[in-house]
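Quick one: the structure is below, questions incoming.
Yeah, one chain of the complex is gone here, protein chain that is, but the others are all in their spots.
Here is subunit A:
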Amino acid sequence: MSSRTGARLDTKKINSELFTLTYGALVAQLLKDYENVEDVNKQLERMGYNMGVRLIEDFLARTGSGRCYDFRDTAEKIQSGFKLFLGITPTITNWSATGDEFSLCFESNPLTEFVELPDNCLHLKYCNILTGVLRGACEMVQMEIASWFVQDQLKNDNITELRVKFIKRLEDAIPAGED
């Protein structure tokens, strides 16, 4: 009995495990529902987009950050977003010469903590929800970006590398019927 009082549960850790396991349950369900792995990737991206659209508000409210000066600034803010929400700090590397593309490298990833991919899931992008989150969040601050996985630890790469590309600045929409 005495040891029980000593062994309090780590609330935050369990909480992140709840997230990890729930995400796993979602991916498993999607794999069951769709025959095609590509469709699962798409669905994950779409769900991520919906989450990103909402998460950006939380991010801005918590960090109080203003507009980005340039894409490098954006990269740092995305990095701090990962720290804020997932407690990880990916490194920013591999800038393209034009400065419109960079990579986020993850050494550990809470999303994949208990995951092993079976052979028939070779084309599954397990963490594809992240690409959706980034797209949704950036769209809300008037930036169109694209992102994709270049390396993936689940596919025996040393690190997980997420490539992010700036596409264009979104202008305020003009009401229909006006030029």
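The working rule: contacts are C-beta pairs under 8 Å (C-beta built on N, C-alpha and C of every residue); 3 or more make two chains touch, one makes a residue touch a chain; residues count from 1.
The criterion applied here is as follows: contacts and distances are computed from a predicted model.
Enquirer: As a check of understanding, state which of "Probable electron transfer flavoprotein subunit beta", "Translin", "tRNA (adenine(58)-N(1))-methyltransferase non-catalytic subunit TRM6" or "Trafficking protein particle complex subunit 6B" is the UniProt name of the chain not shown.
Expert: "Trafficking protein particle complex subunit 6B"
Enquirer: For the chain not shown, which residue from A:Met51, A:Val115 or A:Met140 touches it across the whole complex?
Expert: The one listed residue touching the chain not shown is A:Met51.
Enquirer: When the complex is taken as a whole, what residues of subunit A touch the one chain not shown?
Expert: Given the touch definition above, subunit A has residues 1, 3-4, 7-19, 21-26, 28-29, 33, 43, 47, 50-51, 54-55, 58, 62, 83-88, 108, 110, 114 touching the missing chain.
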